[in-house]
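All protein chains but one are shown in place.
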Amino acid sequence: MSVLDVAWAERWMHVAATDVRAARDELTELDRRIGDGDHGVNLDRGLSAVVGRLDDPAQPVRETVGQVLRLAATTMMSTVGGAAGPLYGTAFLRASKVTDRAELGPTGVVALVEAALEGIVARGRATVGEKTMVDAWQPAAEAAERAEGAEHVVDVLRAAAAAASAGSASTVPLVATKGRASYLAERSAGTEDPGARSSAIILAAAVAAAEGSGG
Amino acid sequence: MSVLDVAWAERWMHVAATDVRAARDELTELDRRIGDGDHGVNLDRGLSAVVGRLDDPAQPVRETVGQVLRLAATTMMSTVGGAAGPLYGTAFLRASKVTDRAELGPTGVVALVEAALEGIVARGRATVGEKTMVDAWQPAAEAAERAEGAEHVVDVLRAAAAAASAGSASTVPLVATKGRASYLAERSAGTEDPGARSSAIILAAAVAAAEGSGG
Amino acid sequence: MKKLLDDPAQAVDDSLRGFALAHAGEVEVRFDPTFVLRAGGTPPGQVAVVSGGGSGHEPLHAGFVGSGMLDAAVPGAVFTSPTPDQAAAALQAADGGAGVLAVVKNYTGDVLNFETGVELVQADGTEVVSVLVNDDVAVEDSLYTAGRRGVAGTVAVEKIAGAAAARGDDLATVAELAERVVAGVRTMGVALTACTVPHVGRPGFDLADDEVEIGIGIHGEPGRHRVSASGATDITRRLVDPVVEDLDLAEGERVLLFVNGMGGTPLSELYVVYGRARELLAERGVEVTRSLVGSYVTSLEMQGASITVLRLDDELTELWDAPVRTPALRW
Partner (left out) sequence: MKKLLDDPAQAVDDSLRGFALAHAGEVEVRFDPTFVLRAGGTPPGQVAVVSGGGSGHEPLHAGFVGSGMLDAAVPGAVFTSPTPDQAAAALQAADGGAGVLAVVKNYTGDVLNFETGVELVQADGTEVVSVLVNDDVAVEDSLYTAGRRGVAGTVAVEKIAGAAAARGDDLATVAELAERVVAGVRTMGVALTACTVPHVGRPGFDLADDEVEIGIGIHGEPGRHRVSASGATDITRRLVDPVVEDLDLAEGERVLLFVNGMGGTPLSELYVVYGRARELLAERGVEVTRSLVGSYVTSLEMQGASITVLRLDDELTELWDAPVRTPALRW
């Protein structure tokens, strides 16, 4: 299958919520070491709320991928809080604007990831190497572009997720210069950035959601 | 030697100060268990102050045992605080009134211990068995009376001190009904009363001070 | 033990010196012997209200010295009653010619030292009436204890007595009002952790990670029983029930509800407890018409709280509402 549909987008959010819940303590610990320890809880609360709304029969049925992502964006914006709330909120909002279609092919997926990255940069004004979620999303966007010609759309997602994961791992030795971890200066080195890590988890969830559909 | 003189009284206070300092942590621990943990520190502070004044050349020279005990009484009254401050203060004040002589024989020692007991009871209104310092002073006074005919005055003190020590030990199983330990009700059983213990230490110091003089 | 102190033996004096500098307009601190006096002294002809006790309960009592509450406070060493000479000096200095009300928390040490101090100044002709505060329902008032302890309810006694004095009541009336507060105020406390007296250097009692101490006093002394740690709803009920029962509150009665922090408990938790207590009182038809929430009678850094309920009538309400300007309480 070479397109991702609305059902995929909804599955993505479900898998992301499940995986973030499972990684909650890991994210908490990362943020406890170089931040204030709330990243896991904040994101868990936000994604649970997204799933809650997706499952709510009172909500209008989503007809495009963009509608799913817009619902995720506004829900996260109003439930996550902290730095990650507006960052993820803006990322999904921008992504929703370029995905207002019932199905996405490889090009659509590339646009989605690029738009998310742009949203994060527009809000947070960070660049690669500052030990933030940009260190996951920028390599993800680049890898997606490189994979744009892939036969299966899931391969584009796979490339993006793998790059995000590697990008997140690359934050370990970095000294943070943006966000709360920057207050620790040198002491921030040695710990993976929690926002980069959660970004990698969310992109991996997109792959799992696509694989689940055989996509 | 069958009399105790002013030098003995001053030595008594010195030895008492030294011994209470040595027992400070033990008294603290007893009071920590069934009170508020300050008895050792309070008494140490008070007896150090007594010694400080005795050693102060600006203070008038003491010519009677009673003058030494009056100085101890007023100093403890103004430096010990807590329940023990007024209790010891009153005990020594009463004792000073019956010892306004340069030397004490056996009868004088009996009067001293009895007056101290009366002072404690007058202030604190406790009776034997309530797990207070009365449980040390009352047997001490009774033993002193029984030993009044002894050849050596120090034997009267020895009898009082031994009885005080036994009396203090007898408080272990008691349930307190006076003072701070009474708030613990049954939980106060199993710990020696700190005030009874410090009383036994102070009476033992009187013996040591007399033995030091060959008395 | 980590504390923001230098020499533990000097901690009370060091703290009082800082306190005096920070509140120079309201208080004056005297040493040798140590006590805290309202700046400018008691207005002539006004009854003075004086209290005191061991330190470690700040802002009690020194923080309540000022206009409309205490005229002097007598701080002892940490958790140790002050001495008679301190009490005497404060009583004498505070006397504005109309006599002094001594507010004494019912602890053997406080009682004996104040008693002796009062004897000293009475011999010099100062008129003193003492009132014993004994609001702690954790202590069963029987033949088998030193009587109920004085705890957070002391704030209400001091506030209302101070207001009565400020409006010009004579000593007998001020004392009668203070006794009315004592008769109508009850408190029950809980500790989540123990506290460490500076010169002792280790916690006053040992409490497991899953235990709380119900019926705690305010001197680091253990309480009456331990229960396994539970939520705010359960703990609040264990505090409110005995207080309400001891006061025998009837439906329709009006009360002051005071949730007091023991020092180390965040204000946010006190408001959770306050909210639960309101629900429990509402269930019984008791109307909360006045409130106080904060850490006013503490046990150093102990974590925990107490709940105080004072039965109000029109006069006590008016006196509670009267202006007060002290370092720790003002309206």
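A, B and C label the chains in the order they appear, each numbered from 1.
The rule is simple: contacts are C-beta pairs under 8 Å (C-beta built on N, C-alpha and C of every residue); 3 or more make two chains touch, one makes a residue touch a chain.
All of these numbers come straight from a predicted model, not from anything done at the bench.
Undergrad: The chain left out touches which of the shown chains?
TA: Hidden chain contacts in the full assembly come out as A, C.
Undergrad: Among C:64, C:205, C:274 or C:320, single out the residue that touches the unshown chain.
TA: C:274
Undergrad: Among A:21, A:123 or A:146, choose the residue that contacts the chain missing from this document, as touch is defined above.
TA: That would be A:123, which touches the missing chain.
Undergrad: One chain isn't shown here. Among C:16, C:177 or C:310, which residue touches it?
TA: C:16
Undergrad: Extract the touching residues of chain A with respect to the undisplayed chain.
TA: Touching the chain left out of view, chain A contributes residues 28, 32, 35-38, 41-42, 45, 77-87, 89-90, 123-124, 175, 177-180, 182-185, 187.
Undergrad: At which residues does chain C meet the chain that is not included here?
TA: That gives, for chain C, the contact residues 2-7, 11-12, 14-19, 21-23, 55-56, 58-59, 63, 192-193, 209-210, 212, 229, 231-233, 235, 263-276, 278, 288, 291, 293, 295, 298, 300-301, 303-305, 330-331.
Note that in this section only the chains that are shown with their structure count from here on.
Undergrad: Using mean C-alpha positions as chain centres, tell me how far chain A is from chain C in Å, no decimals.
TA: 54
Undergrad: Using mean C-alpha positions as chain centres, tell me how far chain A is from chain B in Å, no decimals.
TA: 76
Undergrad: Could you say which residues in chain A touch two or more other chains, in rising order?
TA: none
Undergrad: Please output the residue numbers of chain C that touch at least 2 other chains, ranges allowed.
TA: Expected reply: no residues.
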